[in-house]
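All protein chains of the complex are present and in place, except for one that has been dropped.
And then chain A:
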Amino acid sequence: MCASVKYNIRGPALIPRMKTKHRFYYVTLFSIVLLGLIATGVFQFWPHSIESSGDGGVEKRSIKEVPVVRLPAASPIPERGDLSCRMHTCFDVYRCGFNPKNKIKVYIYPLKKYVDDAGVPVSSTISREYNELLAAISDSDYYTDDISRACLFVPSIDVLNQSPLRIKETAQALAQLSRWDRGTNHLLFNMLPGGPPDYNTALDVPRDRALLAGGGFSTWTYRQGYDVSIPVFSPLSTEVALPEKAPGPRRYFLLSSQMAIHPEYREDLEALQAKHRESVLVLDKCTNLSEGVLSVRKRCHQHQVFDYPQVLQEATFCVVLRGARLGQAVLSDVLQAGCVPVVIADSYILPFSEVLDWKRASVVVPEEKMSDMYSILQNIPQRQIEEMQRQICFSSNLQEKRTFDVATGIIFGIARWFWEAYFQSIKAIALATLQIINDRIYPYAAISYEEWNDPPTVKWTSVSNPLFLPLIPPQSQGFTAIVLTYDRVESLFRVITEVSKVPSLSKLLVVWNNQNKNPPEESLWPKIRVPLKVVRTAENKLSNRFFPYDEIETEAVLAIDDDIIMLTSDELQFGYEVWREFPDRLVGYPGRLHLWDHEMNKWKYESEWTNEVSMVLTGAAFYHKYFNYLYTYKMPGDIKNWVDAHMNCEDIAMNFLVANVTGKAVIKVTPRKKFKCPECTAIDGLSLDQTHMVERSECINKFASVFGTMPLKVVEHRADPVLYKDDFPEKLKSFPNIGSL
């Protein structure tokens, strides 16, 4: 387009010099060309904008119009399912090539109508839920419409419910799919398997190697690590909105709401009710409902009528008993109501059990112990239940979230969370299934236990320290000192000389942050016993101090300003020793504090002599080199750029980062001394000092808002050598020269 505009301008410039008749001719010619160009351009870009703005590419058709496929009676039938299938034996992983997103590609076969030789349909074309399921896959990142690039194939033949299916013909329909190949990499969804009288626990349609996402698997039909166990979707999930219920005691301790229960089990339940009266409620279908009332939505106890599923919210524990099938839709309703399911179905594989920790959200009772159920549930400590309840009313207030008590076990919260994340819609079920398969194929990008199981409230408040292993690194490793400098060469050389006296120093790295001036010649540098390396930076940025340079070989890093010459060798060596004992913390010399200013209603920076510490200045601090990586690549929000732009507060940012990721306080080492730090040099000019303090306070407020919380921890201690100022011969102390001014 740009190019054409350019010629457009040049064209008319030529025109006045020509003869009139030529001129007319040329103008016409040009106009045609121009028009053509514009038209082409518009034609090019116009349809695209339509496509991206709507679903114009998606067909609007009627289901009745789908092509009909005739299945000859003699067409092949797949083998029965192979029970020994595992991912590495039955799944063709070569179809799932490497891709940077680590996402499998899923293809959906187009919808067809299958009829037998006589022209009788094999089944009803598609159910509402399966249509929703395929649409959800199609809308997801997994979807591809290119069959040759697909890794997983989903037939559009609906087998969610086995009952209306003609088993043999359905199998024949599967076998004639274009990429069937013994069912390799094909995924079938089935929620209601088996049929009367014996109700198999897996789909009876022969399916050879196809993966089965099935509701109601038992240990005997479930191929661990190959099949996926899914919930039986409850249509009530979309029809009824149950609000999340506030914590507090619920009216019933135990409730049973299912209608089709084996008489033996109903006897057991009724015996429980007879024994515990008020606290147990056993419901059944209503026999005396007037016409027009949906029987699915009502339950009765004797003559009392209850609304279902609302009544589930009145109970602490809700029975989920096996019926003819192991998987029951009531499980979904129970979870939605935030009631703790008591699953009584021996050998049942709970939905998504490969990734979900059902111990946290349910109680499993063996069928033969049904009569003891009440006492089993009562043995769950009241405290555990109370804490579970507290979890629900969890405030999402970001400022306060850190101080809240979060409990685990939290069955109530977790039950509801499971429903919200994995049960509430067909889409949730479909995507969780694909995620599980995806995690098997790209295990190094898999979702963790916590991501699957922790409710969002827990995820926000919990801290997982990246250096969680209690470990004291060996002294022999030593540390790398990193001096950030601009042009104060003389002071820099003094710092180098002083630091080089520290026994555990293993390397010295000078970050030369001045682009206009070359560092001094090699011969001028102080001669020290460890390697000295100068890194020149491309831009004068404060964040250069925290860059994870390849030259850093030790885990411990000492960040030191080019004017910190007052630290003794003993003090630095001791600082390193302290870091070894607390390798996940910032260990520094000058300490600072943040305070809440009640008048201004915001945070304030404090550098006075206080009894508390929440930050250490990185003008002289030891820390783990991993934090360099975090600072450079994982700093939240725009903090890194903000610091570089303002040329200030890189140390506060580092303190925030480390405290946020480890949940731990800094360690200030050795007594206070006069430091040549920004605040201290400015002490003469009071106004300068005040500006500085205001700026620093601004930083704290800015960072707290970016982090969404105040991660800094206030402590009242500092670290000194064991015998510091003790009545003990100085000569025998490991670090005698501590605290001298």
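Everything below uses one rule, namely that a residue touches a chain if its C-beta (ideal position, glycine included) is under 8 Å from a C-beta of that chain, and two chains touch if they have at least 3 such contacts; residues count from 1.
Note that in this section contacts and distances are computed from a predicted model.
Peer 1: So one subunit is absent here. Using its UniProt record, which name fits best from "AP complex subunit beta", "COMM domain-containing protein 1", "Myotubularin-related protein 9" or "Exostosin-like 1"?
Peer 2: The missing chain's protein name, per its UniProt entry, is "Exostosin-like 1".
Peer 1: Touching the hidden chain in the complete assembly: which of A:Thr28, A:Ser462 or A:Asn518 does that?
Peer 2: A:Ser462
Peer 1: Can you work out which residue in A:Phe253, A:Tyr626 or A:Trp642 touches the chain that's missing from view?
Peer 2: A:Tyr626
Peer 1: For a quick check of understanding: of A:Asp268, A:Asp333, A:Glu650 or A:Asp720, which residue touches the chain that isn't displayed?
Peer 2: Looking across A:Asp268, A:Asp333, A:Glu650 or A:Asp720, the contact with the absent chain belongs to A:Asp720.
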